[in-house]
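Note that one protein chain is taken out, while the other chains of the complex remain in position.
Up next is subunit A:
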Amino acid sequence: MSDEPRSEPRSGHSSEHSSEHGSIFDGLIEGGDSAQWAFGTDFEDPLAGVDTTVPEGVDPAALAAYCLMLGDDALVLSQRLSEWCSRAPDLEEDIALANMALDLLGQARLLLARAAAADPGVVPALPDGSPVPAEDALAFFRDDRDFRNVRLCEVPNGDFAHVVVRLLLFSAARLALFERLRASRDQVLAAVAGKGVKEVAYHRDWAGRWFLTLARGTEESHRRLLAALDALWPLRAELVTAHPLERVLADAGVGVDPSSLAGEVDAVLDQVLAVSGVDRPERAPLAGVAGRTGRHGLHTEALSRLLTEMQVVARAHPMGRW
C-alpha cells in the first residue's frame, strides 16, 4: 500500500466511481487548484524568482550550515511559541504569541529553503518520487543532532513570565544580528534580515513591555519574572558566542559574528532591567559538552521531545501530499 494518505484505496466501496476515485477527498485537491481552501495548501517555493547564486569565494556547504543555524533558531522557537496557542492569560496575548510564531516560521522557511538552494547536500534523502519540498525535508526529516539552534530556543515552556523573558533575550540578540545582516553579500540573507528587522522590533518591544509590566506589577508577577530570568539567563551567552563557522562567514562578508554584538545586546537588556528595577542576574553560562553547544548540534533532551512531536506525522508519510 502506498504511503500517500490521499491515494489509499477504500475497501468495500461499491460506487461506480470507486475505481477512479481512491478517496472521497480526492476531488478536493485534484489539479492543484487550492481556491476552495481558506489559504492555498499547495507547496510553493518561498524563494521562487529570488536569485540564489552563492556569493563568490563562499563555500556553499558553509553558507548552508550557517542558514540552518539561523533557520533552526527561528523554527524551534516558533514551535515553542505555537505551543502557547489557547494558553495565554488573555486572547490578545494569545494572538500576539501566535503572530510572533508566524513571523519566525516565515523566517525559518526562507532560511531553510536558502540552505537547500546553497547546498542540496544538506537535505535528507527521501524515497524516490516524494513530493516533500526541501524546506520541509529539513524541518521534518533531520535528527536532533543535525539541528544547529541555540539551546535557549528549545527548552520547555514555563509560565507567562518565562515566554516573556525568552522572547526578550532572543529578540534582543536577533534584532542586533539582523541589523548587521542586512549588509550581507548574500542577497537572500540580506533580504530576510531586511524584512526580519521590522518584525523582530515588534517582538522585542512586546517582550520589553511585558518584562516591565511583570516586574512592576504584583509581588507574585515580580517573583515569577525573577524565577524565569534566573532559569533562562545561563542560556543567554550562546546567543552572543561565535561558532567557528559564524566567524568564517562574518569574515567573508556574508554572516555576522554574534560575539561582536554582545555590547549592544547588553545595552538593550540593561535598559530594560534598569527601568524594571531588576538586578542583572549573576549566573554562569550553561556549559556545553567539551565546549560543544547547540550550534554544534549538541542539545538538551527537550529538543528531542519537541522534534518527536513536530515530526511524527510527516515522518510517517514521506510520500504524503499535504
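Keep this in mind: a contact is a pair of C-beta atoms (placed from the backbone, for glycine too) under 8 Å apart; a residue touches a chain by one contact, two chains touch by 3 or more; residues count from 1.
The definition used in the following text is that contacts and distances are computed from a predicted model.
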Candidate names "1,2-phenylacetyl-CoA epoxidase subunit PaaD", "Ethanolamine ammonia-lyase small subunit", "D-alanyl-lipoteichoic acid acyltransferase DltB (MBOAT superfamily)" or "Nucleoside ABC transporter ATP-binding protein"; UniProt protein name, chain not shown: "1,2-phenylacetyl-CoA epoxidase subunit PaaD"
Of A:Lys198, A:Arg292 or A:Arg315, the one touching the omitted chain in the full complex: A:Lys198
Residue among A:Leu105, A:Leu126, A:Leu298 or A:Met319 that touches the chain left out of view: A:Leu105
Touch list for subunit A against the chain that is not drawn: 33-35, 39-42, 44, 46-50, 92-93, 95-96, 98-100, 102-107, 109-110, 175-176, 179, 187-188, 190-192, 194-199, 201-202, 204-206, 208-209, 212, 264, 268, 271-272, 275
